[in-house]
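A protein chain is absent from this complex, but the other protein chains hold their places.
The block that comes next holds chain A.
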Amino acid sequence: MYGGSGVQGKRDMAMEYEAQIPVLRPSIHSRRANMMVKFQDLYEFTVEGNVDDVNVLNEVREKVRHQGKVWWALEADKGANWYLESFVPSTLLKSSLKFSTLVNAITLKKLIRKGIPPNLRPKVWFSLSGAAKKKSTVPDSYYNDLISAVEHKVTPATKQIDHDLPRTFPGHPWLDTPEGHASLRRVLVGYSFRDSDVGYCQGLNYVAALLLVVMKTEEEAFWMLAVLLENVLVSDCYTTNLSGCHVEQRVFKDLLTKKCPRIAAHLGALEFDVSLVCTEWFLCLFSKSLPSETTLRVWDVLFYEGAKVLFSVALAIFKMNEEELLVTHHVGDVINVIQRSTHYLFDPDELLTVAFEKIGFMITTNISKQRKKQEPAVMAALDQRIRRLNSLNDDEKS
């Protein structure tokens, strides 16, 4: 769709693309009164904010436009699809790589942290996440065959999906239409048959919906969901008991204690369990908490650098609110600080700068070690709960 055209074509594309990112202009009246204004973001989600928020968004859009130019210039310089060859699989020995490939890989990592231009996003995500590769291992007709094979089946998963369709980003001009519902349904139902251990887990509706909005084509959204659950995230995040999610929560608590000790100590004193706010972040990948344009900036990095990104971003949200959090007295105040901050976090760079520059390194192997360490404890706790509940039922029977 985007490839194949000459430099001139690209320039047209860049121009056309700029036209798609309008400057928001709240009325004089609302500016004077500093009223809350409602507007649609780049992905047509309705957002509410005051005039300052609108100004921030306009600055962000200016940066998006600038990044767009940077990406186009790189294509002109290094050739179309240069970034597709710059992906350095972790299994490859670095020394066996050409120097130029390494340079490109470093450029790409920086570039992605600054944001993939919205109109390149589908193509870049699809390649760099590994979704394209996953798709290429099965016959071309896989998705259509899957969808027609399961079309009329009714399972607990399909019932839950049908229940959740109208409750997934209600009010979105495309998602909340019969066409949007049908599309989201096919992706979720299709996936529930692809992996019967996951089936359908609430939360995936938001993730798949946002993937659909970005990828535009349903089949690509499906493969993005597949690569996300099967390769990018830790396993068992969404299966019975959400055990993978429990593991991530424990790893995150340790990280918070290490990286933000004052916050961790204060919240500990309030008996505030950070999982109360983080669970939704990790299961919906921030899509329910952050403005969509900010969420997608997180996903840009997530698909390239992996699941540890979720930790960095979660830590950053706490870190950015450190001073305010330290003066809270009640659980409710903590939640309010966090929710207000995430809801109006219109500047992705503010968040990502803290996440990647202020928090300090997180080495993937360390995180993996921490996960391994927590697994037995999580399994034991989950097991114990089930056993206790079962013994209650036995008592009832006897």
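One rule holds for everything that comes next: contacts are C-beta pairs under 8 Å (C-beta built on N, C-alpha and C of every residue); 3 or more make two chains touch, one makes a residue touch a chain; residues count from 1.
As a convention for this text, contacts and distances are computed from a predicted model.
Novice: For the complex's missing chain, which UniProt name, "Ras-related protein RABF2b", "Distal membrane-arm assembly complex protein 2", "DNA-directed RNA polymerase III subunit RPC3" or "S-adenosyl-L-methionine-dependent methyltransferase"?
Specialist: Answer from the UniProt record of the missing subunit chain: "Ras-related protein RABF2b".
Novice: In the whole complex, not just what's shown, which of A:69, A:110, A:258 or A:330 touches the removed chain?
Specialist: A:330
Novice: Kindly state which of the options A:164, A:248 or A:300 is in contact with the chain not pictured.
Specialist: Going through A:164, A:248 or A:300 one by one, A:164 is the residue touching the chain not shown.
Novice: Specify the residue from the set A:284, A:298, A:317 or A:362 that touches the hidden chain.
Specialist: If we include the chain that is not displayed, A:284 is the one touching it.
Novice: Considering the complete complex, identify which of A:26, A:130 or A:203 is in touch with the unshown chain.
Specialist: Selected residue, touching the omitted chain: A:203.
Novice: Looking beyond the chains shown, say which of A:276, A:326 or A:377 touches the absent one.
Specialist: Only one listed residue reaches the unshown chain, and that is A:276.
Novice: Considering the whole complex, not just the chains shown, which residues of chain A touch the missing one?
Specialist: Residue positions of chain A that touch the missing chain: 160, 163-164, 166-170, 201-203, 205-206, 238-243, 246, 271, 273, 275-276, 279-280, 283-284, 288, 330-332, 335, 339, 382, 385, 388-389, 392-393, 396.
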